[in-house]
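Apart from one protein chain that is not included, each protein chain of the complex appears where it belongs.
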Amino acid sequence: MSALALLLGCDAALLALGLVAMVVAKRKRGSFFVYAAALALCSALLAGGAYHLLGRQAPVGLMLPLGLPWIGANFRLDALSAFFVTVVNLGAVAASLYGLGYGRHERDPERVLPFFPAFLAGMNLVLLADDAYTFLLSWEFMSLASWALVMAHHREPGNQRAGYVYIVMASFGTMSLLLAFGLLAGASGAYTFQAMREASPTAGVAALALMLALAGAGSKAGLAPLHVWLPLAHPAAPSHVSALMSGVMTKVAVYGFIRIVFDLAGPADWRWSVPVLAVGAATGLIGVLHALMQTDLKRVLAFSTIENIGLVFVALGLALAFKASGMGGAAALAMTAALFHSLNHALFKSLLFLGAGAVLTATGERRMGRLGGLLNRMPVTGFFMLVGCTAISALPPLNGFVSEWLMLQAILLSPQFPQWPLKLLTPAVGAIVALVAALAAACFVRAFGIPFLGRPRSREAEAAREVDRYSLVAMGALAILCLLAGIFPGAIIDTLKPVALAATGANMPMQAKIPWLSIVPIAESRSSYNGLLVFIFIAASATLAASAIHRLASDALRRAPAWDCGFPDPNPATQYTAESFSQPIRRVLGGFVFRARESLDMPAPGEMRPASYHFALRDPIWDAIYLPIVAVVTNLSIRLNRLQFLTIRQYLSVVFGALVALLLILAAWP
Amino acid sequence: MTAFPFDGVTAILALPAATAALLAFLPGYRISATVNMVSAFATFVAASSFFLIKPASGVYFLVDDLNIVFIVLNTFVAFTTSVFSASYIAHELEIGRLTPTHLRFYHAMYQALLFAMNLALVANNIGLMWVAIEMATLTTVAMVGIYRTNEAIEAAWKYFILGSVGIALALFGTILVYMAARPIVGEGLDGMVWTTLIKRVPEFEPALLNLAFVFLMLGYGTKVGLAPLHAWLPDAHAEGPTPISAVLSGLLLNVALYAVLRFKLLLDANANAIAPGPLMATLGIVSLIFAAFMLYRRRDIKRLFAFSSIEHMGIIVFAFGMGGPLANFAGLLHMTMHSLTKSAIFFTVGHIAQAKGTQKIADIRGLTVSHPVLGWSLILGVFAIAGLPPLGIFTSEFLVVTSTFARAPWLAIPLVFGLILAFGALILRLQGMAFGEPSPGDKPTTASSLPIAAHLGLVLMAGLYLPPPLVAWFQHVAAMLR
Amino acid sequence: MIDLAVNLVFQLLQMLLVIGLAPLLTGLVRKAKARLLRRQGPPLIQPYRDLARLARKEAVVAEGASWLFRIVPYLVFASTWVAAALIPTFATGLLFSWSADLIAIIALLGAARFFLALAGLDVGTSFGGLGSSREAMFATLAEPAMIVIVFSLALIAGSTQLSTVAAFMASSAVGLRVTLGMALIALIIVAVAENGRIPVDNPATHLELTMVHEAMILEYSGRHLAVIELASMLKLLLYISLIACVFTPWGLAIADASIRDRLLGAGIYVVKLGVAGLMLAVFETSIAKMRVFRVPDFLGAALMLGFLGALLLFVSRSLK
Partner (left out) sequence: MTGLSFDVSHLLAGALVLVSFLLLYQNRLFALLNVFALQAVVLSLSVAWQAYVQGAPHLYITAAIALAFKAIIIPVALHRIIARLGIHRDVENVVGIGPTMLAGLALVALSVVVMLRVASEADALAREDLAFALSVVLLGMLMMVVRRNAVSMVVGFMSLENGLILAAAGAKGMPLVVEISVAFSVLVAFTVIGVFLFRISERFDTVDARALDQFQGDRQ
């Protein structure tokens, strides 16, 4: 039995589990049963994917007599699919494990449990699909299942809107992909991916397919300006589902883009990499700036997802450009960076959302302004969150740094582009990537510092307790993976080799042959990085310094009230808040990005009224694109609606007019 | 040659006709409802027999691969609707919206409508087809107005007038076809027999055919509900009893569509006539986009889905207008799926309206909380109608959009635009109804979820797995439709 | 094998050298500034005494501070030290220099800053938050500027590996370039900002609303403060070394050089540090501190310069 059959079997079992869950959802141990079963199945899926990827298996295909009857439901497992199956199920295993504990707090289990396994199955099926119909069916099924999960807490304010915006944008994305596949399949309807590969489309078709795939996959991944649904929908779902949506489902979208653009559509002109690069960079910047402005912890994480997706698409755009310019090694490097970052983001974003869920469980709060001091109360969760925040801020020796480092290395190859626009654009993109990374670090200082450090800002935060063991194990596993991926990046790069080879037709240097477990993107004299050594160095020197000082100097410690320049204030409200932390950046960058307006009302000395400070942010993308669309649709529908309240005579006039018009056309017909 | 051979055709015509006569005199609604159901089921069985024994076609009747699809679908939905009707109508009697006399009339008319529709579908004579469709119109007019409220009567009146004008235009088109046929086929009955016409049509005068098609398209298009000829449709759906809404949307529109298709075939076969495809595609797109916009401003749940019917008829007509094996296949599939889905939705909506005591969308909230079965059925139904997988309409929309984009990209853009627009409107309304704090109104309903489950089950199955014989059949018909 | 051992010894030597010299450099700058202001100033070795005094003292930790507060000093110190160890101060191609390139060094400093900013938030005082938030803003502008500078350097030297860059700069292949000048100015601006020197921040101030770095470490005392102070001294040394090795690579011992060359290189390095320290003192005394919200403009200038440098490089290459 091939790995593919195993994977499909597990997917079918997940779907069946969804049906079972409808029955057992309200039972006492129902939630535990469903998550345990999902955990087992996802572990099997993970094992299957990893086996295929690590074992360098040849692609296998399978056809089931489902779907469109004349082509059947085609499935295929190749390196690219296997990699993403691994990534997806890493997240899925963690989320299921977390669900074992977290699920007990669910008020409406019957609105979560049936859709959770269905969502997992949908994502896995997208990765295995080998024809347009199966792909889109699974794709949209995935959207639907996640929509149902977003709507699980439908009575909370804002969630209905979130679900609505989400599903409409998902529909837009599906339609774009539908058009892309229609283009690639041609008029005769060659919907299998195999037929599309063999069709070798013209450059124009490839370019159009690329743009449609960018819109379609991009809307699911959260590329600006199609990202608006993401920060609404991801936080609305239960936290382990948020982890899946943010950490994993966006990767499925990345997979869709890679599959269409690098595998099916054939080579596009280098010019078409420019929009990908530009959109990616813009997305990264917009995402992280928004993330810095948010005060809801889960929304911060959701916007940060947008940022990371932007970075992935920057790397994908580079891979496209390098590939189109015939620079194989560089293309492989950029592709590896994109894939590596996808993996990393799946790990740390899942970790962070699970952590946010733990905070939510412990305090019932997502607003950072009501949290604080949690590190003392939830030390383990806090530690894992710290690992996640460090990793996502691209700090060595954790994994986030490695993929961004690879990305920058790819960007540094841009002088070799033969095309001037790329030569000039890429360094600018590089600067933006650096800016984004720096802003992300600031963002996560804030996202960790405000809720976990300082003094509790509310009674709920004061009373927080550590969460259950399942949740901690899930977060711990992800944290360890973040560290491992950071200190053994060479192994991962080598694992990605067949994927990058299939996508770009070239390879990075074999990392396993390089001494000391360093990684080398192009050549050792050019650049290299050794995560393990840096990790050991830091650990050793920190230990050395600490022990030296403790041994040779003092190790006495005294607890005392905070000094605070001699003006300690017992009120926790005097602490810096999330809003005040980002105020300098808001003043520097927010003016033109958010049209930020600040107003300060400072009473004159002696006046008794309180001072007040307000600021308002507007999302220019929402204002510039979505509001006009809504306005136009509303306006037109109001105008057209009058047509439904005419008199019968007026309706007859319409019929009469249509008749006369058609007769006139007939009379004028050549 | 027997004009009226005793076989399946006789059965599907005689059964409803006889039942109609019987029901007109049968007191007691319970027994009537049962008779209605049994007869509808028998008709369905008789129609299904066409798959096995295809009756020979004569000058009056014709059973070919095309109309078998329509007949079987029609009789099936008619049967399930009668099951739904039985559980629905009792409640109407309880709350006093209908009297037993009305019910007797209602059941008789129901069967009369089935007779008229079956007649229209099996008619080989284009004149007979016209008569049958007029009859179907009149019976539905009578049923739309059955509640005798001002609104109902106004809706019926509007339907009647617009329908009559449409039917007059269709008649003129029919006469024109005969005029075109007469010099070639000869005078008399032969000039109206479709099977004869289709054989000789390449020799017909193209200008007359063109003119005829304009009239037929507008005439029968009115009954299909294509914008801008649709005005009667929403009110007729909203004000009549819900089973009739289901029948209107699920069946009558199809019958009119069938007539359009028959004449499209004639025109296609004449090389010199204007290709009917572009006109149909244009009307289809216009209907789709227009209905999509209209969906946003609906306050009444039945009107909402009536407009959704206009939208889907637009898609179907567009698909047939595009032609080609893929688009025609998609059109047939879409029509089948739409009939099943839309009638299921109306069944659900009927129960919802009874449970909440209102048809106003704003007063229906939180269904998944207060009535989980109805709420989730509605969600499933709307998802199906909105073209979400893994439900059947997704398959047909997939085929329509992909094949259109490959052949005529500039047409695919408005198509996709309309689809997304309609999707947005439907989901907007759906979310408000299905989620949130439930609105008051918790009357128990004698809901029969069997028809809903049967329809949605079929639709779900079609999205995942289409049986090969069905596919072969549809492909054959699609090839026939060019 | 012996090579390896020699390399290892020199690597360790370099690590000890930087940590040994860092307080001296700070002392030198303070002394020079004092003399420029016609003050006597503390002795050169005063920073060593301060550190020793602080280390011996009892550490006072605010109530409510978490465990993070107590390990941050060591993390900051370790990151900075590792980064400093990776810079070719007096010799290129040291043992560990291949384990990270310039980008990684920047990121290591970023890690140090990240943890310091967290520590600033930990006690929950307004000053700590103020320092963290401003530091975060400066960093968001300094880092891209730094990357653009790296980009220019990588463009010229074909590498981001500092040893390779330094070796290339020391060779005759590199002429005098406008780009290099711009990169130098940009790097100096970034260095000033990163080390919290005037005009961005005043390292000698307390109780002033404009303070940044000092505000973050306000709650630290005793050995913790000592470690953090040492880390910031190291950071100053690191930036000066970085500038020195890239822009004044003269006397740098190239890989596989003899031990004599390396010792000579070390001597020259100390001289370079001294000169740079004096120049810093002169610079700091001759200008005034700027408002916090002028700093973005200051750093933006660095970003622009770095970018312009890269563009000019393209132009000059294409003209060639």
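Note that the chains are named A, B and C in the order they appear, and that numbering of residues resets to 1 at the start of each chain.
Basically, contacts are C-beta pairs under 8 Å (C-beta built on N, C-alpha and C of every residue); 3 or more make two chains touch, one makes a residue touch a chain.
What you see is a predicted model; the values in this text were computed from it and never measured.
One chain is not depicted; across the entire complex it touches A, B. Touch with the chain omitted from the figure is made, among A:203, A:556, A:573 or A:664, by A:664. If you put the hidden chain back, the residue from B:157, B:376 or B:417 that touches it is B:157.
From the set B:7, B:92 or B:134, the residue in touch with the chain omitted from the display is B:134, counting the whole complex.
Remark: the omitted chain is touched by one listed residue; of B:35, B:192, B:330 or B:399 this is B:192. Shown as candidates are B:97, B:200, B:297 or B:482; the residue that touches the absent chain is B:297. Within the complete assembly, residues 641, 644-645, 647-649, 652-653, 655-656, 659-660, 663-664, 666-667, 669 of chain A touch the chain that is not shown. Counting over the whole complex, chain B has residues 125, 127-128, 130-131, 134, 138, 150-151, 153-154, 157, 160-161, 164-165, 167-168, 171-172, 175-176, 178-180, 182-183, 186-189, 191-192, 205-208, 211, 234-235, 238, 297-300, 303 touching the chain that is not drawn.
Keep in mind that, in the parts below, only the chains that are shown with their structure count from here on.
Contact analysis places A-C first among chain pairs (by count of C-beta pairs in contact).
Taking each chain's centre as the average of its CA atoms, chain A and chain C sit 35 Å apart. Work out the mean CA point of chain A and of chain B, and you get 44 Å between them. Centroids built from CA atoms put chain C at 78 Å from chain B. The residues of chain C never reach two or more other chains; the list is empty. For chain B, residues touching at least two other chains: there are none.
The touching residues of chain C, when paired with chain A in their complex, are 52, 55-68, 71, 74-75, 77-79, 81-82, 85, 96, 98-101, 103-104, 107-108, 110-111, 113-114, 117-118, 120-130, 132-134, 136-137, 139-144, 146-148, 150-151, 154-155, 158-161, 164, 206-207, 218-219, 221-223, 226-227, 292-293, 296, 303, 307, 310-311, 314, 317. For chain B in complex with chain A, the residues that touch the partner chain are 157-158, 161-162, 165-166, 169, 210-211, 214-215, 217-218, 222, 228-229, 231-232, 234, 274, 279, 290, 293-297, 324, 326, 368, 383, 386, 388-390, 394-395, 398-399, 401-407, 409, 412, 416, 419-421, 423-424, 427-428, 431-432, 435-437, 463-468, 471.
On chain A, the positions that touch chain B within their shared complex are 65-70, 111, 132-133, 136-137, 140-141, 144, 151, 154-155, 160, 163-164, 167-168, 171-172, 175, 178-179, 181-183, 185-187, 189, 191, 633-634, 636-638, 640-641, 643-644, 646, 648, 651-652, 654-655, 658-659, 662-663, 666, 669.
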